[in-house]
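All protein chains but one are shown in place.
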Amino acid sequence: MIRYILKRLLIAIPVLLGITILDYFIMSLAGNPMEMMIGPRITQAAIEERAALLGLDKPILVQYWNWLKEAMQGNFGYSFKQNLAVTRLIGNNVAPTVLLMGLSLVLSMLIAIPAGIYSAVHQYSKTDYAIVTASFIGSSVPSFFLALTMVYFFNLRLGWLPSSGMTTLGTAWSLTDTLRHMVLPVGVMVFSVVGVNIRYIRASMLEIMEQDYLRTAKAKGIGRRRVINKHALRNALLPIITIFGMQIPMLFSGSVVIEQVFSWPGLGLLTMSSILNRDYPLIMGVSLLSAVVVLIANLVTDILYAIVDPTIQYT
Amino acid sequence: MAEERKVLLRVENLRKYYPAHSQGLWPVKEFVKAVDDVSFDIYEGETLGLVGESGSGKSTVGRQLVALEKPDGGSILYRGTDLVKMSDRAIREIRREIQMVFQDPNSSLNPRKHIREILAEPMLHHKLVDKAGLDKALQELLDLVSLPRNTLGRYPYEFSGGQRQRLGIAKALSLQPKLLVLDEPVSALDVSIQAQILNLLRDLQKELKLTYLFIAHGLGAVHYISDRIAVMYLGKIMEVATGTELFCEPRHPYTLALKSADPLPDPARRGGLDIVLEGEVPSAVNPPSGCRFHTRCPYAEASCRTDVPPLVAVSNGDIPHLAACPVWQRQREARQ
Amino acid sequence: MFERLGYVGPLLDVRNLRTTFSSDWGQKEALDGVSFTVSPREILCIVGESGSGKSVTALSLMGLLPRNGKVLNGEAFFEGRDLLKMKERELDEIRGGDMAMIFQDAISSLNPVFTIGNQLIEAVRAHSSVGRKEAREEALGILQRVGLSEPELVLERYPYALSGGMRQRVMIAMALAGKPKLLIADEPTTALDVTIQAQIMQLLRSLCEETDLSVILITHDIGLVAQMADRVIVMYAGQVVEQSDVQVLFNSPDHPYTQGLMQAVPSIYDDKARRLVAIPGTVPEHYQDIEGCRFASRCAYKVDECDLPQVLSYVASCESQMNFPHCVRCHRAARGELPPYGADERCTPVDVVAQISQAPAAGELKNETKGDTNGRRA
Partner (left out) sequence: MQQATTAPGLDRSLAERISHETYYQTVFRRFRRHRPGFISLIFLGLMLLLIAVTPLLSPYGPNQITSAFSAMPSAEHWLGTDQVGRDMLTRLMTGSGISLFVALLATVVSTLLGVLLGLAAGYFGGWIDIIIMRVTDIVMSFPYLLLVLVAAAIFGPGMWNIVLILGFVNWPGMARLVRSNVMSLRGVNYVQGSQVAGMPTIYILFKEILPNTIAPVLIYATSVMAQTMLDEAALSFLGMGVQAPTASLGNLLNVAQSYTILETKPWMWLPPGLMTILLVVAVNFIGDALRDAFDPRNLQ
């Protein structure tokens, strides 16, 4: 098992390197971030001085190498814009995003798993049709539009819920306040991913329901309930793990839009601003972090797979 | 055919080792020895049957002959030229003369093409016919395999399993081959259809002077169609003889075991005949040392574990009877 | 062989079973009025080609038809109770208990994510109220009975880690767990090698002889029928076309299809010069529309009368064997109009027994070998 994990980690390294290379070189195509600083009060000389300080006058390969060397030591540079360490900026913004994503992930799975399984087990029933249709429509709604509609109803019309930030400005922190702030963003996030999940789980479950081993189980006379609850469900774990792994990058993407609409002070918001400002080190930091998260998610998925599926031999 | 038999294809010391783990960063130390040092001749115009259980490597041998697998060693001499050593380009024309019929007729025809396309495209590619002669050639092909001529515009799913196998045979024949590798051509068919196809194959051989390598696990079918039969077990040939000799007087315990496991279609003779082999075919990864069969052989002696028995002639008729078991031979002689 | 079959009334009595499958263009018939009985302690073989309805018969009886399949009518009395009228829950008491089934493809029929022990113990406990420990003990015993020499080890294994033959033995063990009176084996050895098939068949036969087990063996292999069956049902296009005692059937198959089937199979004891007699044509696709004999289009003896509906009727010459009447769905054969079968051109089988006796007996030598290696004489 340990050897298997090591092997998976070894495979992840070139992927991670590839990501940094791709990132860095794409960004080098973007043009000089110094352009952003050009203004009436800044002389050409000052810009050049600053560029030299930031290492931007060197060839791109050298720049990348320098960045990589530093990154290996845990130094991801300083934000051009805010003059703060990238690690620190990210550190400040990570918690709200993790909170938002974590809760959304848990909730969406809590809805999708039973709904998908129920739908498959009762294929062609009215409930099945309802669930499938709802999931289709659900996955077709742009999340930002849903967010706007939610804000319109629950904030602007009804005034029930706050629509921006994590806390109400000017008040002391309280759990209920934060929870109230979370209702809308989490709700939108869950809604926008749950449809796809239901369909995936339903499809996998339908496939399982057709397997020969379910016929064998039925032939044992153990009863329909046990056939499904034991024999089918255990096999459904595999697709559930898969969807779990797929979810991480999806939620990461979703958080950019949702955080923007709800002014949620997380990584998504940071990402947007870094992109708008062409803040290279920050963009590198954020994309590297997200890539690492995705790779770890993949790794965890693989390991869980190996644990659940006895036919996978991890050697 | 006794005197002037010409060797069409000679296989010498053919080997195919697959790595036991397909993927991985570490170098592979274990190999599946699918085909290990196999040699045989196929004479012009004859049918050589190749029987064995799953994992015996019989299909791998066939696939190597048609270049679907690359041998890891040994040579395949077709009319004296070694196909293994030749470049792909040079080999193309010769390769055309060795064609294959597959086991599963359902998947041997592209479901997205109609019959005309399926049959015509290889012929046109090899310039065996020109556009003008195409229709006539196609009609002839259909006649050969006894299919109605009006089927050219149809798609494969409109045919029954037996008809599809006829089309599979027609497809192979369209390239005017000399040698056909028949890889379990009747195993997937219903009993009543099997006989049709077997008879068709026999007729075609006579008519077109074809040479067959007939690979199968059903002993009856192999016996029916083959002039000689080679028995394989775990990547090695155990015995080669004519069908009658092989089944009347097997010289290898494995052949005897195969024979007695073949259910006799006579309720009056039940049980008693069986020598039921114990256990199952061992893994081809690190197969047993010495004689590969010794782990299941009721007659095994100590020497069987260490010495690899050579395939030697045990009788000298017109067609030599070869067997790779000196031990059983000795035991039988001692008993008499 | 006959003696142990003292007739005591059928264990299973199937009458007029009709099963259909819904398809794109309506109901497609799979079984048309299938009737037969199974007596205690007998092996009944159902033989036929793919699509003849032999597997559908078994699945209909077990209530295991796929979603689009449906039993239209018919009765199936198992020890007097009609299986087809039972609710799922009632059926579950019999399924896996008095009546068990094994399938062709053991690897896909075993749940890949549970150990053999888990699945086998579940089967044991499904129909008896034993504790986990006792169930385990019982499972070990059953594994031994089906010839698995290291039952403890097998219990811990997952299906993928077993060989094909072992998996089918495990399937049989699971079927035996409910102490069945009837075992339906649907092509249990089709996916296996001949030497393994021989082992499995030997096991089935010994189970039958040692316990009060009846077996329905579904197969397409006429050789297996000859070796295993007490009685045989031949199916064609969803109908029973002939049924008989096995000896009678092989001596005088009456239905032209049965005759064709027997002649179409090449045997290693055949004279090579003999040409196989193939049945021409293929099974008609929409056979439910054929009012008359469904085999007529392929039959050498067809007359106009064959377009009329055919019934399964007694063969005139078989009145003496009323327990196992020889019936045939061919009016001409029933009246004895067809030329007698038996122009048997097979050469006499070379006796394997004789060959073996030439060599030292297997067991003897095995011991010798063992002595050899232990004593290091050589």
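The chains carry the letters A, B and C, assigned in the order they are written, with residues numbered from 1 in each.
In the analysis below, contacts are C-beta pairs under 8 Å (C-beta built on N, C-alpha and C of every residue); 3 or more make two chains touch, one makes a residue touch a chain.
Here the structure is a predicted model, which is why all the values come from computation and not from measurement.
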* Asked: Which of these touches the unseen chain: C:Val248, C:Ala296 or C:Leu312?
  -> C:Leu312
* To do: Could you list which residues of chain A touch the chain missing from the display?
  => 14-15, 18-19, 22-23, 26-27, 29-30, 133, 136-137, 139-145, 148-149, 151-152, 156-157, 249-250, 252-254, 256-257, 260-261, 271-272, 275-276, 278, 283, 286-287, 290-291, 294-295, 298
* Asked: Which chain B residues would touch the chain omitted from the figure, given the whole complex?
  -> 66-68, 92, 95-96, 98-100, 102-104, 107-113, 118, 121-122, 125-126, 155, 157-158, 168, 171-172, 175
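The definition used in the following text is that only the chains that are shown with their structure count from here on.
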* Structure fact -> Maximum distance between Cα centroids and chain C occurs for chain A
* Asked: For this structure, which two chains have more C-beta pairs in contact than any other pair?
  -> B-C
* Structure fact -> Whole-Å distance, C-alpha centre of chain A to that of chain B, is 55
* Structure fact -> Expressed in whole Å, how far the mean CA point of chain B lies from that of chain C is 30
* To do: For chain B, jot down the residues that touch at least 2 other chains.
  => none
* chain C: which residues touch two or more other chains? -> none
* Parts of chain C lying in touch with chain B, wherever the complex brings them together -> 1, 49-50, 163-166, 193-199, 201-202, 205, 220-227, 229, 246-247, 250, 260-270, 272, 275-280, 282-283, 349-353, 355-356, 358-360, 362-363, 365-366, 369, 372-373, 378
* Structure fact -> Listed in rising order, chain C residues that touch chain A in their complex are 62, 64, 66, 88-89, 91-97, 100-101, 103, 105, 108-114, 122-123, 126-127, 158, 160-161, 171, 174, 177-178
* Structure fact -> Seen from chain B, its contact residues with chain C in the complex are 53-54, 160-163, 190-196, 198-199, 202, 217, 219-221, 223-224, 243-244, 247-250, 256-278, 280-281, 298-303, 305, 328, 331-332, 335-336
